[in-house]
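Only a single protein chain was left out; the remaining protein chains are all shown in position.
Here is subunit A:
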Amino acid sequence: MKQLMGVINLDHELDSLNELTYFRCGAAVPFASRYRLIDFVLSNMMRAELESVGLFVRRKYRSLMDHLGDGKSWDMNRKHGGLFILPPDWNDPTDTSRGDLQHYHNNLDFFKRASAKYIVFSGSQHINSIDLQDLYQYHLEKGADVTLVYKKIDQLQPEHDVCRRIEVDEDHNVTNIHQEKDHHNLYLDIFIIEKKLFLEQVEYCIAHGESYFFRDVIQKNRHKFKIAAYEYEGYHAVINSLESYYKNSLELLQQENYHSLFKENQVQTKIKYEAPTRYLESASVSNSLVANGCIIGGTVENSVLFRGVQVRKGARIINSVIMQKCVIEENAVIENVIMDKDVHLSKDRILVGDSKRPFVIAKSSKI
């Protein structure tokens, strides 16, 4: 019997990618030519063969639900368990819960119906390829109440500023949780806990007027609970700003990043039926990631092209991220740009952003 269930909690994630998150939540932002950010956590959960996965989301989830469907792409369209998308439709007049405890309180049935005894929680902004079964075994071996996942970051980046840090002793137990910017043990927004303890704590917290599970249960009780630390060493990127989105998109052009994120084709996404990409006689492509369905007649350098992009003859795309179905007409030039879906750029236009601050074009614009 499957012992592990999953929760993807998007409640605390800010939609801070400007134009890219005006109409969609951060988890639904397209990434890496053919994925959306949520695909990475879902694929991690798929590989761990969880009994069920609950997705808690409060805002702007239309695009996300369209992408997820019944969970088939992640093998989560199951008779028992599978994917549960649980948006906030709450009608209990006696409900006094707040924060993300609202989600848990109003979906107690989701937790109680599952036969799994442990729950792994994750957000969507830390892109990683963690083995959650290994985390689960580690948690059991440590006999901990809670196990937190962290990664030692050698070179801290601006996007790490808002992330929590953990301090770890030599027995891999967590001794402190804080947000000191120069600390290198980054908490990856993933933890595992026994379901029984989780439900007890949810009830206790609501009774005492608390709001957020991580802050008010785990962080607050860090000296009371036995909290273990699990070190993750694979691919990792935090995407919580336009700058971090742009930087991490282009860093996938480095082969070690590409291979560590996509080894054994471990990331699944919603299937589209595009033809393979066609390179015309005049195409010139270098150091770029290209999805299927593109027709390329121009020049593409150091860029990421999503599905179905058309680059007409004479057009030049440099250091840019071009999302699904954009059309770049003849002799247009794009440099340091993030172009959202369905943008049509007319002939001879020139769009140039700054290499640190890319120019963002909103979805479906005609320029």
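As a convention for this text, contacts are C-beta pairs under 8 Å (C-beta built on N, C-alpha and C of every residue); 3 or more make two chains touch, one makes a residue touch a chain; residues count from 1.
As a convention for this text, contacts and distances are computed from a predicted model.
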item: Among "ABC transporter permease subunit", "Sulfite reductase [NADPH] hemoprotein beta-component", "Glucose-1-phosphate adenylyltransferase" or "Formate dehydrogenase major subunit", the UniProt name of the subunit that does not appear here; value: "Glucose-1-phosphate adenylyltransferase"
item: Residue of A:Thr96, A:Ser282 or A:Ser346 in touch with the missing chain, whole complex considered; value: A:Ser282
item: Residue among A:Val41, A:Val290 or A:Ile317 touching the omitted chain; value: A:Val290
item: Residues from subunit A at the interface with the omitted partner, ascending; value: 32-34, 253, 255, 258, 261-262, 265, 267-269, 271-293, 295, 297, 304-305
